[in-house]
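Shown here: the complex without one of its protein chains, the others still in place.
By letter and in written order, the chains are A, B and C; residue numbering begins at 1 in each of them.
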Amino acid sequence: MSKKYFKKILVANRSEIAVRVMHACRLLGIPTLAIYSTADKNAVHARMADEAVEIGPPPPRESYLAIDKIIKAAKDNGVDAIHPGYGFLAENPAFAEACDKAKITFIGPSADSMRLMGNKVESRIKMADAGVPLIPGMKRAGASLEDFKKTAEEAGYPILIKAAAGGGGKGMRVVQNQKELKESLEAAQREAKNAFNDDTVYLEKYIEDPRHIEFQILGDKHGNVIHLFERECSIQRRHQKIIEETPSVAVTADLREMMGNAAVKAAKACGYYSAGTVEFLLDKSGYYYFLEMNTRIQVEHPVTEMTTGVDLVAEQIKIAAGEKIPDYVKESRQRGHAIECRIYAEDAENNFLPSSGEILYYEEPTGPGIRVDSGVRQGTVVGVEYDPVLAKLIVHAPSRDLAITKMINALKEYKILGIKTSRRFMIDILSHADFKSGKTYTNFIPRNMSGRVVDTVPAMELGAAAISTALIKQSPSTSGGGLKKTTFSPWTAIGSWEIGMRITR
Amino acid sequence: MSKKYFKKILVANRSEIAVRVMHACRLLGIPTLAIYSTADKNAVHARMADEAVEIGPPPPRESYLAIDKIIKAAKDNGVDAIHPGYGFLAENPAFAEACDKAKITFIGPSADSMRLMGNKVESRIKMADAGVPLIPGMKRAGASLEDFKKTAEEAGYPILIKAAAGGGGKGMRVVQNQKELKESLEAAQREAKNAFNDDTVYLEKYIEDPRHIEFQILGDKHGNVIHLFERECSIQRRHQKIIEETPSVAVTADLREMMGNAAVKAAKACGYYSAGTVEFLLDKSGYYYFLEMNTRIQVEHPVTEMTTGVDLVAEQIKIAAGEKIPDYVKESRQRGHAIECRIYAEDAENNFLPSSGEILYYEEPTGPGIRVDSGVRQGTVVGVEYDPVLAKLIVHAPSRDLAITKMINALKEYKILGIKTSRRFMIDILSHADFKSGKTYTNFIPRNMSGRVVDTVPAMELGAAAISTALIKQSPSTSGGGLKKTTFSPWTAIGSWEIGMRITR
Amino acid sequence: MNYEFKYKDEKIEIGVAVIKDGTVVTIGDNLYKVNPLSAGKFLIESNGIKKTVCCVVKDGRAFVDVDAVLLELNLAVQDDSVSGGADAHAGEKDKVFAPMPGKIVKLLVNEGDAVEERQPLVIVEAMKMENQVNSAAKGKVKKINFKAGDQVGTEKPIIELELAEK
Partner (left out) sequence: MNYEFKYKDEKIEIGVAVIKDGTVVTIGDNLYKVNPLSAGKFLIESNGIKKTVCCVVKDGRAFVDVDAVLLELNLAVQDDSVSGGADAHAGEKDKVFAPMPGKIVKLLVNEGDAVEERQPLVIVEAMKMENQVNSAAKGKVKKINFKAGDQVGTEKPIIELELAEK
């Protein structure tokens, strides 16, 4: 049978990503140890593990971020490797070092790679040295009009003037050509002065309608680094990705090769191993610019898995154990199209406020090419302490058109009641003509969704019809023919009509 | 968006395959019409369709086999294509002709292809003409010892002598070399005479430890025929396949090409279009022999889908609408390893008797690379009228070893209570050293599983522990500390502890 | 039976009649045939369109999902007295009304017949469902106002009975 890579893996995370990691451990025959905060005693991830230990109270600082407690739990329970998932301690070099010190394998890159890529200034310099394209602009604030003129010409118009102390669009100006430069610069400086009492401004290339394109990287501890193609994650709300897909309609075969090579170069430049992601902005002319490198498994990794057939988390574990990237991974190609929707606990019809409460009804969509990575089930109480991603719905189909259809159907079939989720919002995005035609830029949501209205009348009427049926069917004397009549208190009767799964504890 | 291939498709089947077909229709944006017998009013397939019509009483002859009723339902409801699934009318040329006559597209091959391949004698002649290898032997009963000698030498020893009137091993003799021939022939003739009062015997090549290897075929109405690689279905119980996988450990790249070409030749010889399967026996020396061609979508098609990324049912529908086989299908390659286990309602520990009753608890396994094609849910009443396949569990993993691990875990996680299913039996097969090492011959089950014993003690004790916990927790006065005591009638108390999903109707 | 629900500030007034396998619900001019599937799931047909509606009620809050549109309804009023259809006539045991507007499929009694309580009197088809209407009391058939094939509303009784003495 398969090789035993580790004796026991502690999964230092919660919810869907902890579950995902445990699936990979189970595949490789490695027992798992879950950690959970007191709020997560009955959580899916704590139940799924072979063993589980309580690690502290709900605030992450006292549980999922408590390095000492986690290392102690690992030592006390015969753990020889820790997978950090994403978020929490996944990109914390101190944690990787604490693992090293405790002679526990950290399933991720080296602390040095993390530290380098975590520093946005240093990493840009490193990338520039390695020949990875960056957004052209000033390295620091400009001094004179001539400075701005020169840099603007180098970067190419349109350019963007930004306040150094900036934020919220104040002191920000798009400049289309050199004629406008002087006037815009002065206006931006005045605005910045008024807003921040600091008129320092700088300049970078303005990228109109950019796309967020990232490349999946896999490196081993023997110096091999490959990429597993792109993901497009342009559909974002306030810089939060919500829909991801691969392949990108904007990435041609040539561009894929160029960007993929740049991504591999970026990873090699920091001596990277494990799974990682190199993020780029892509403009309409096919120019791409390095944004940052994420030194962890990404939320959206399943779309890569569905199209390449590679189990990225299993490969991470094998790499951590010293294995080389296997041939079947090196030779894998993209096949078909995959889309992921993040199922957030939020109210899309009410300013995307986080939604909390108990999940009273839960049913996942099923069918060929549908995958659900979930951290919840019926009865889960969704709190506000943690990340609002409840689950991820991923579909795979031969073409983008078919994947969109499959996703819309699956979102409708995915039933989560008791809290709000933004499934309808995502259906509306996927059904939008601009999405279908691939006009997916990072400003898609403000551009296309700001005037969005949901017609609640059908749901109101159908819902009322369903509930009244439940009410009347509850009444013992209303079965049978039409001529019967009774009085009863519906909210009392309906009390016993709560859904399913009564916990016996 | 995608092309509209048909206005509405009637799915002339039930249970998991009807559900599977509807998933493909939904993917292609085609509304569906289900038919159901009175026993299936609440069945999953009837609920899933956009529309559903009752077609008759439970006996298949009066419902799922009633051609006239089905054609009428199609005409009455604006249906322009019918998918027959597998079983029932799927290989009935008269049904295909009735569809033609009613100007409804039959989603499958032509009636002529079906008729030809349905006739085992004619199809063998056709295959021999096309140069597809058949099991060598006599075309008819032998007359003299010389006849037998000659044919035996042509076929090569060992050979098998069989009674023409035969069955049950009577009059059957394996002959290892020519020296044994005369004596064995006479013995066989005597035995045949005694058993059937007819001493006619014939001869064919004896294949020791054969494997069942079949090739997936896809043909369009423009004369294109391709194969989508093999499936090994050697794990059979009484000629019923129970575990299928792809790729086969016994099929090398060269053999795959040879057998694939033979399969395409076989399909072309009968002018085949739609999805079909050419079945072979493969012996230990790498010789293969045509068995038969199945002119339908096969139960085990998902393992091909999981490894090639092709949606075979969707392609069937498109081909029926006149589409050519698309390039991505032609170019698809095998990736990773897939295994399917058929979940039969049967009692493996009691002579595989069919099991019927209500499904009281139902939970499907989840995780990356796990697919469940199911026709049941909690509350489904499993009867004895229909095929006992409740569902199919399919896994995909990078290697065969990992696929076996994933399948064993998934079988454990798949919970179906209230009726018996042979999940444990399949775990025992998958865990057997011969299965793991790929010694999968068609006699695997009699050879390796006949002395199988299940240790029920742990389940007995754990089950009793769980139930008694449920019982004691039911009692209102036993919560809290350890020193309490009560008397109550547990089976009364437990009555209210039945599981989940109470139907309100 | 009538209910009134509230969604935010909107009121939804509903009439419900029980039929075989489910209910028929009227909201304004819209007719819905509701078929409970399993706890929390309902199949609703209206104007030939079929939808699966998911809803759960807890602590007086009703959560609804229709094609991923989520909302929360509250029950405002339940009023038995103001009602359309057969329910409106529930006190009048000597008059047999259709449970909802439909077509008379078959009359099971003739004028002058003696009838028992709960004896089937007439079959009315509505929304492709046949509904049997039973006698609410023992008595004799005094008058039949419709024949098979007639369209029937809920205001005029199909059959009038002469009730037996108590």
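Basically, a residue touches a chain if its C-beta (ideal position, glycine included) is under 8 Å from a C-beta of that chain, and two chains touch if they have at least 3 such contacts.
Predicted, not measured: the structure shown is a model, and the values here were computed from it.
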Open item on the list: Considering all chains of the complex, which shown ones does the missing chain contact?
Closed with: A, B
- [ ] Taking the full complex into account, find the residue in B:82, B:251 or B:411 that is in contact with the omitted chain.
- [x] B:411
Open item on the list: One chain is left out of this view; which of B:76, B:153 or B:461 touches it in the full complex?
Closed with: B:461
Task: Which of B:38, B:261, B:399 or B:469 contacts the chain that the document leaves out - done: B:469
Task: Where the missing chain touches subunit B, by residue - done: 358, 360-361, 363, 411-412, 414-418, 420-421, 423-424, 427, 454-456, 458-473, 478-487, 490-491, 494, 497-500
Open item on the list: Counting contacts across the full complex, list the positions on subunit A that touch the omitted chain.
Closed with: 42, 47, 50-51, 378-379, 500-505
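One rule holds in what follows: only the chains that are shown with their structure count from here on.
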Task: Gap in Å, rounded to a whole number, between the CA centres of subunit C and subunit B - done: 47
Open item on the list: Between subunit A and subunit B, what distance separates the C-alpha centroids? Give it in angstrom.
Closed with: 39
- [ ] Going through subunit A residue by residue, note those that touch at least 2 other chains and give them in order.
- [x] 470, 473, 497, 500
Task: Residues of subunit C whose C-beta touches two or more other chains - done: 22, 36, 39
